[in-house]
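Only a single protein chain was left out; the remaining protein chains are all shown in position.
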């Protein structure tokens, strides 16, 4: 099922995102792929990771024997706390999010639309158990929303679309999209391709993108 | 200017109020006269005093040499903290008040009306600097509001009136009034005299009260 | 004398009545008051509305309470997790109701309930299906949804340290919803790993002031939800 390998792999995507996070930023990483970003913060930069279940200053994963059921991230995985970390309750944690105090949030996506609408919480399938978590709070509250996603679905369908067909997480909330093929900025004037992976050209990119793409 | 002494003195009034505060109650004492109540909690009862500037578990006044500018009550007087006390910020403190967590608040009054309206923050005089503090929060949030006041003004005018003429602090908020002359319960059926001070009879009480008084 | 200490979990939950609304702390396996929930299963109160971020894991704790058909409605943000088996099945069968609330809105609604705020506006969920039927309003050119405070009859909360006044300290990310749930419940019932003498907790570091707590019970070595799930345990044992 895996197509011919091209574009960036996940680690390269994570590295690219991490490279664009400035020194001193407060960053929330979504569950799953986005968690990779923490591994690639460039030497010399201090970035503080927030997890919405009540910790500012998330550190690296612990060794197996140091895992603590009561020290986990939003994905319920064991983490550590850095020096200078702090714990707080859920209302304070989301005050940080909703109040605009988190600089950057990296999230996955089902779909992103041309004007930056994001769908990443529900495929809207009948019979599915709806579950939203903190996604809607994050997209409305965090200053810069970065999407970390494969460019297309496993079946090759575009995830960057004219209009989202899945239920929205938020409207006009996405600032940047990092895919295996390209880095795309979402602006008031449309989607601009900032960078393409080696071996990807603009025509190819357009062919697997439903939304209109522009070049700077 | 001091009229013939009769009725209860301030200490007796404070003692009477203190005697009616049940074991385990969380109590906020207003600035001034109400602070006296803390001195008369009967032996064996544990009452926790709250001050809205961020302390639960206010203890007795400190010796002069132990005074701490950063450990004060809402009246800005030096206090102490009991064992088992806790400090918190202003929003949490008023969450306790507004959220109905404080059982009893003892306040002074300019006027109380027949249906329990309270005026105790402004005489409405032109040119006066308006100042409200926490009075309006306390009367709306605390379960039981007790008024600790002289029965009449210094000029002998009734403070327990048909309708307040001063700007209101809250409407229908007062449960009990303890004056130098009597203890009065404010109910949906009007004001009932629960007890009179030695030497005070019902006719005299009525003569210095504008609101209608009833007997149980 | 103020003594909020209950001798057993059973005694602590004894007053819970049929039809009550109960907040239950925890985020995944961190902070879930398993022993109190199991006491509630033994107790048997029914038709409960439960407010909790998740719906429990495996067949223990909150999942077991749901499996035991004591819960008629869940108010939560994320009802399905890797190990949640019970809720999805009952939900598909139409045997349990769900009110889905974004996580931050859930936390803020609970805090509002505890702080005497009946309603507030939030940008979260604007223009999404979760805002449907809700009042929206523009402030400074931006749309917001009106949300209501939530109160509860009871809260079941897990913490690390308590005293007889009900002052609480929590452990790491097990703090999560505990403090706000204590605020929003008429009777917050708390299990603590240790109950200490009055005066042992520094007044500067109290996380939940005793005024928000009704009962505390010492559960010295609380079970590990993860461990029970790995062992595939079920409650009642």
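Lettered A, B and C in written order, each chain numbered from 1.
Assume contacts are C-beta pairs under 8 Å (C-beta built on N, C-alpha and C of every residue); 3 or more make two chains touch, one makes a residue touch a chain.
Predicted model, so just to flag it, every value in this text is computed and none were measured.
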Study note, to complete from the structure: Contact set (omitted chain vs shown chains) is A, B, C
Review point. Touching the left-out chain: which of A:8, A:88, A:166 or A:181?
Key: A:88
Practice item. Just name the one of A:18, A:36, A:79 or A:96 that touches the chain not displayed here. Key: A:96
Revision key, fill the gap. Note that chain C touches the absent chain at residues 108, 112, 115-123, 137, 139-140, 142, 144, 148, 169-172, 202-205, 207
**Study point:** Touch list for chain A against the chain that is not drawn
**Key:** 23-24, 26, 44, 46, 48, 50, 55-57, 81, 83-88, 91-92, 94-102, 141
Check your understanding: On chain B, what residues meet the omitted chain?
Key -> 51-55, 68-73, 76, 81, 87-91, 93-95, 97-98, 122, 127, 129-137, 140-141, 167-171
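Methods note: only the chains that are shown with their structure count from here on.
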Exercise for review: Give the label of the chain whose average Cα location is farthest from that of chain B.
Suggested key: A
Revision key, fill the gap. Distance between the CA centroids of chain A and chain C (whole Å) is 29
Review point. If you average the Cα atoms of chain B and of chain C to get two centres, how far apart are those centres in Å?
Key: 36
Check your understanding: Using the average of all C-alpha atoms in each chain as its centre, how far is it in Å between chain A and chain B?
Key -> 55
**Study point:** Interface hub residues of chain C, defined as touching at least two other chains
**Key:** 111
